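First the structure, then my questions, so here it is.
For this view, one protein chain was removed and the others were kept in their places.
Moving on, here comes chain A:
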């Protein structure tokens, strides 16, 4: 496939993904999700752009309140409007989701794009059977009969590794453990073979052994179903394990984007460096390294006022007057690696191709 065949080649604020010929499935273009509140407009997501290719796993990382969950909810248009307001474009297979009618949007939700939420304990309806909840999407989007939907629900439960699926399908969520419920959520999400799966902190609420099982399951199923995944998380361990490419968000903006190995090896933005520095290293005390974790001082700034300079200026260890006055643009610092920082060095291999 030639480059020109691809739908919507990434713009300047996204890296030119060289060597990746998979079709672009989702392109988020300058997404702004704002909330009108009593004391002003909260710019939860303020001009974020990224893309996901078919079958790719993209991680979106950042600390609490950086807008990653709002970004995820925006893609499925699950933000209540009002008080929310979305602008920009979210192109899925070339169609702008923000321009679709409610009915068209409903036919995409749970069918072509589905979502897994953070809280498996509360995300399932307590008064409906597991089978009914899995079957609902099938009946809705594939017009299955009650019986067909239940048969397929049993099949899905088996696929996500739930023992005795024939019995479980008739049970209610309270009869299942947290890990099992997240498996059920995955079964619901994958029932219609979606092209894109958005997983919003799918393992955060689970204990560590279950986390690993769920991640393995997601990776296996991704290969079986062939879905692309947008993984929203603050857990860098999870990112390293499953993601191909990473978008780092801070205060409603994208501050860095790179392939996963490149990002871990060579973080450009001071915020990413801080995030990576705050991860405990196994055995660090044995080798005589300092055992105190590096933290990023300060708090995420309020998103109610426009920030004139760099969003990270208030917490950056190497902040200058330039940072406080002028917002740095996203710039390619290394091949396929962009960051929004005035001082991150541009590597020689790209300095000739992109004007600073």
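Just so it is clear, a residue touches a chain if its C-beta (ideal position, glycine included) is under 8 Å from a C-beta of that chain, and two chains touch if they have at least 3 such contacts; residues count from 1.
The working rule: contacts and distances are computed from a predicted model.
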Hidden chain of the complex, named as in its UniProt record, picked from "Acetyl-coenzyme A carboxylase carboxyl transferase subunit beta", "Dicarboxylate transport", "von Willebrand factor type A domain-containing protein" or "ABC transporter permease": "ABC transporter permease"
Omitted-chain contact residue, chosen from A:114, A:182, A:272 or A:336: A:114
Contacting the left-out chain in the complete assembly, out of A:21, A:37 or A:122: A:122
Listed residues A:85, A:99, A:174 or A:265, member touching the removed chain: A:174
Interface residues of chain A (partner: the chain not displayed): 76, 78, 106-111, 114-115, 117, 119, 122-128, 136-137, 140-141, 172, 174, 185, 188
